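Of the protein chains in this complex, one is absent; all others appear in place.
Let's turn to chain A:
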């Protein structure tokens, strides 16, 4: 039975439960809701929750566990010898699932009866061709073990699916009966419903937190893997980034690739600093104008206009860097350019990426700073103006100092955005890892290298690919540190006016 149907049935049962629970509570109070402990709808909601919540939770868990169970049962069907050279059991199982799905599709499309699907043999039928006819493309011919495993796979998932439907609907009915029997006038339905809702809210926030933990864990394991293959000291302190193509080691067993993070960190920091040098003054001045000088009409128009910048996809900024800003800079700083210097060799440079990234960050700085400046109480401004200070003296000496911690927080948040930015760097700054002081040189950053290391054709278990996780981990720690620091400062600022 499809999962969607199970969900619909459970929800319908929940609706029925709502009605009968409410009715039973009303009946127990002789139809007068004033004799009930809680409002009638709470009794209904109580039954509804008892029907839906446990069964839905079970459904989710079942759907997570079932594939694992089936996998382990089916994979025993594939003999060790059948796993061919250059392949693995995991890859074989992926084939099995693909064939099983293909058979499902074929049955659904009417190209096969379900009888046929569970009986056919590779010896008699060309499975690949028949599945191809219903639009399921397979990479190679289906081998007998795989077909058998796939048929077993279908059989098991059909059987477990049926058991699941029965169990889930049974749980829903049991919940309904139990909650219905409790629906009496004295029953504290309201308190029960409220605590159930609280648990739902806790569940939602734990999912968010657990995801973060999951992300960190997946980074950590791969990072540890990397450091087993590549010395940590080299990673952190070697000033060269030169991954060798084939990977491999020299005669002493040292890796041929030089994977030093320093040039990448340098590129990241250099580009971020330029970006902030652009974004902070412009953003801050824009925020001061908007919050202190602009009239309501200007503000209503200009603030959303600036925030549009934040909505532009970074790839578009990247194109802007590549096609407009880069060539423009070359015209000025390149050989034979306006200044008659030849500092810049090509359009991709730290400066190009930094300028464009700075533009991208303007709304982050301006929008947050604007909110923070607005949060400075009007009484502060009145106090200063009342002492005969001009508007700009008031802003310089009272408003900005009062808003400073918050503004610093905004800048740090913008900085962590800059450090994590990828697209603009790939298109604007080039791909050369280099430790250079010249802002018109092409350089690259940690994020850009993570992408290129993982999308290259290096073996996933080689240090050349795993280094991406170490880079990602480093980046994560740096931005996490910045964010925590920013939040700490913003929070400290909030307390000031409580």
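Note that in this section a residue touches a chain if its C-beta (ideal position, glycine included) is under 8 Å from a C-beta of that chain, and two chains touch if they have at least 3 such contacts; residues count from 1.
In the analysis below, contacts and distances are computed from a predicted model.
Per its UniProt record, the hidden chain corresponds to "Phosphate transporter ATP-binding protein" from the list "DNA polymerase IV", "YolD-like family protein", "Phosphate transporter ATP-binding protein" or "Benzoyl-CoA reductase, subunit C".
Touch with the chain omitted from the figure is made, among A:67, A:377, A:456 or A:481, by A:377.
Shown as candidates are A:79, A:139 or A:295; the residue that touches the absent chain is A:295.
Set against the missing chain, the residues A:2, A:79, A:336 or A:386 yield one that touches it, A:386. The chain not shown here is touched by just one of A:26, A:100, A:164 or A:402, and that residue is A:402.
What chain A contributes to its contact with the hidden chain is residues 295, 377, 379-390, 393, 397-398, 401-402, 496.
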